[in-house]
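Chains shown are a subset, placed as in the full complex.
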Amino acid sequence: MGYLLRGLRRPNIICSFLFMLCLLLFCTNMAWAGEHTIASDPTGEHTFALDFRGVDMSESFGWVLLTGFTILFMQVGFIFLGGLLQAKNVLSYMTHCFLATTLGALIYFVAGFALMFGGFEFLGKHLGGGNAFIGWSGFLLLGDSYDVRTIMMFLFQAVIATFIGSIIAGAVAERMKLGAYVISFFFIYTIIYPLYGHWVWGEGWLWNLPFGSGVRDFAGSGVVHAIGGTLAFVGALFLGPRIGKFSKDGTPGFFPGHNVGYMVIGTVLLAFGWLGYDAGSTLAAGDLRASVVAANTFIAGAMGAVTVLYYSYLKTGAADIGEACNGFLAGLVAISAPCAYVAPWAAVTIGLLGAIVYMTNLWFVEEKLKVDDPLGAVSVHGANGLWGLLAIGIFADGSYGGVSGLITGNGGQLLSQFIACIVALAWAGGLGSLMFFILKNTIGIRVSERVESEGLDVNIHGSPCYRLQTGAEAPLGAEIEGAAEDTEGQKNTEILEAAFAKDAKREKIYSEKLGIWITAKPKETEK
Amino acid sequence: MGYLLRGLRRPNIICSFLFMLCLLLFCTNMAWAGEHTIASDPTGEHTFALDFRGVDMSESFGWVLLTGFTILFMQVGFIFLGGLLQAKNVLSYMTHCFLATTLGALIYFVAGFALMFGGFEFLGKHLGGGNAFIGWSGFLLLGDSYDVRTIMMFLFQAVIATFIGSIIAGAVAERMKLGAYVISFFFIYTIIYPLYGHWVWGEGWLWNLPFGSGVRDFAGSGVVHAIGGTLAFVGALFLGPRIGKFSKDGTPGFFPGHNVGYMVIGTVLLAFGWLGYDAGSTLAAGDLRASVVAANTFIAGAMGAVTVLYYSYLKTGAADIGEACNGFLAGLVAISAPCAYVAPWAAVTIGLLGAIVYMTNLWFVEEKLKVDDPLGAVSVHGANGLWGLLAIGIFADGSYGGVSGLITGNGGQLLSQFIACIVALAWAGGLGSLMFFILKNTIGIRVSERVESEGLDVNIHGSPCYRLQTGAEAPLGAEIEGAAEDTEGQKNTEILEAAFAKDAKREKIYSEKLGIWITAKPKETEK
């Protein structure tokens, strides 16, 4: 309890407060337990399977759930992308992704889902109230929303929602305060993401625009990537560049990744999950278009990868595999919206152009705007999210859902998609700026210079990600001792000497500060 | 052949013997080959799909198989958890998990499955003989059990069974003899795990207890995690703590993980597989409750993670991501049993309490019992496995399978679940103690002090996991030479000198002992 109180005295008291509020909510709900009248399957006879669309229903459950699992899996891919960061900030980035996967999903469960899909109907189940601008049904999946169909939809949407936080994490990496990152979730997952999502996927006003078929976004180029990428840009802008990123004359430098192989692994993991994500977005197993969706996704990503790899080779003489991975992701982001509406040849073209959009935007953000985006999230997700939205308006061939783009001679769809782009930029850019502005001027969003230069991992998470004693050969104390000295230099040596003097009988001492054991060493051998 | 004979003279001859017995069995079976009368699909017309439940059948196959694959996938997650160990023992831990995945599954194939599911009926197929206490049908999937439905069930159960070994591996890590670990499998996978499993999942006496609906355990909090965790505890107890874990006054120390990022990766990988595991445990695609199962699993784990992360921050000022990962796993373990029977709000509550159970138990095991459990397997799997069993008795709301807990005013179910807890502890604790006692007093279960301090990898597996020449800069010989000296110190240097004297014309020499090339170095430069 003393710990709890001590925690509450800390500056990020807001975070604590909101968290406690959530807990309170759950306790309240416990009182309702006995009143569930809408049992989802009381007798084990699977009533819904018989009631609605017969057999197709149970297939769709398997399809949506399994593809939903692969979407959650994509978070592992995001985590591996941290290989392009410096080793001293890896845990910080991974924790951001981890929080998106856990805290993000919980906030979405409490409120985001209800705001996004209130008033929506799926598989014959109409979820309570909502209008063209906002939904208000399904909070905490209580009452009427305790239904197998609603909860299937919740699962699929919750794992998608977690991406927003991970996209932002790539742009704010290596310098953002953990507390500010956490608090931003309470705005992003209750307002920014769910409302834009409601307008498009919740069949709100954007979905029903009168131009073409209205805004279409099959698997989130706009709802997920454009929104996430725009927020990532705003975050990176408000944070400012990492120390040493730009020289005094504004030339951008380069922080080499500590494990480029992680980037390759993460990218292919993401590609796997992406196939599930896009194909699963049919939300029905009977929609055989899923095969076109999956093939389009795969070859668009592949084309993006090959394009960037080849260009990097032509330009620098080195085949830059790290960049090629971002090219893969750029192609995947670009095809997410149009994947169901276009033919394979168009998918390849979209991937090729997506790679060019990525490279151009990377240059623009870094060289012109002087914004520091460590993992290129703005260019991969933001710019290609917008490009993906527009691509429907150009390449949709009318063979699915009646959506027809420029290549069939119709311009209306492109107008709808263009409006969706403008709205995404204005909404996420505007509210995101407001949010980061407030955070910056209250609790602060950036760590101190000392923390940034020492690394966020030891300072915020109490431990480096990697320990030096790789291989069995290292006597435990010896190696770690070196680490301790490197970390803190002169000053730390003094602390150690004092500690050993005080406790001369033990050969090792545990450093609370460093979280490691340190071996005593006779003073004379040090000199 | 000489090698074979030399192997048989080694102390762990028992292991060899049992293994040979298995081989013999297979050879015997070969003689039966021509006699299979029960062809599962002789004409390719898929008779079963038409005979039984019509279309639902083939869906269920896809569902159960695909979720079964994700369960196998969870072993990758387990392997990654080794990031929290010291680098010198990583291969040892990974080999334990690898053996669980391979040898464990093979023993289960030979005998475990028959003992666990003999007498059970699934998808209309009744598998031979068995009573309330033991089954005896399906050995080696021969004869009547060479059937597509039985084998579907076998696959799903075999991959689950592999977890037992991996759970134990986390608690006995960094100090257990490989031979003893292997031999323990022959007891665990033929007696301890299958029999308890038969009593619950094989619809044995626990399943049919007269209180409430009888013992229910949807996805293994009890059968898998409580049994595995109890065995893990017994193993850690008999092994004793690692050298240096406790100071002379009993204060527990801390061995920092060599790659904390692995822990994060492993946890999210496990979460992905866990969704498949829990949802797949419906064993039928037509059971739409799977969506509730998956959503409950996800948010319970997320709540466990957030709870531990937040608490670690309040307590230490550092957001301990490694502990938060264990919190995620604790929530997942706790929800495994009740996931189908409770509402989402209850799942969150179960995850929250699971995190508290984890933290409390961690403190109790380490500070009070002075048992050294390197990966916290006892607290994650053991304690939360029991809590998960009990949680059904509390939170089941009667909406699925007729199971009702305390919140609906019925106490009978909680009594059944409590009995299951007691039986799990007594059965796995009792037989496990007997097994470890016998092993300890025959072949021994703990490696020598020298091996433990040098690391198990070089000593048992002939190689460290990591080599120092990271990056292209290291000239091959130079680095490895250093490694060789570090590993073996003085004595090794002497061997090298002798070797080089004998073979002075070669620049490098291959060390059989170390499994690496060593560069010759003129004696004078060494001094």
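Going in written order, the chains are labelled A and B, and every chain counts its residues from 1.
Keep this in mind: a contact is a pair of C-beta atoms (placed from the backbone, for glycine too) under 8 Å apart; a residue touches a chain by one contact, two chains touch by 3 or more.
Owing to the predicted nature of the structure, the values given are computational and were not obtained by experimental measurement.
> Of how many identical copies is the complete assembly built, when 2 are given in place?
Across the complete structure, the repeated chain appears 3 times.
Everything that follows uses one rule, which is that only the chains that are shown with their structure count from here on.
> Measuring from the mean C-alpha position of subunit A to the mean C-alpha position of subunit B, what distance in angstrom results?
One centre to the other, that is 30 Å.
> What residues on subunit A touch subunit B, complex-wise?
For subunit A paired with subunit B, touching residues are 3-4, 6-7, 16, 19, 23, 26, 29-30, 32-34, 36, 39-44, 46, 48-49, 55, 57-59, 61-62, 64-66, 68-70, 72-73, 75-76, 79-80, 82, 90-91, 94-95, 97-99, 101-103, 105-106, 109, 140-142, 146, 148-149, 151-152, 154-155, 158-159, 178, 460-467, 469-476, 506, 508, 510, 515-517.
> Flag every residue of subunit B that touches subunit A in the complex, lowest number first.
Residue list for subunit B touching subunit A: 55-56, 59, 62-63, 66-67, 70, 86-89, 244, 247, 253-254, 256-261, 264-265, 267-269, 271-272, 275-276, 279, 285-292, 294-295, 298-299, 301-303, 305-306, 309-311, 313-322, 324-325, 328, 343-346, 348-349, 352, 395, 397-402, 407-409, 454-459, 464-468, 483, 486-487.
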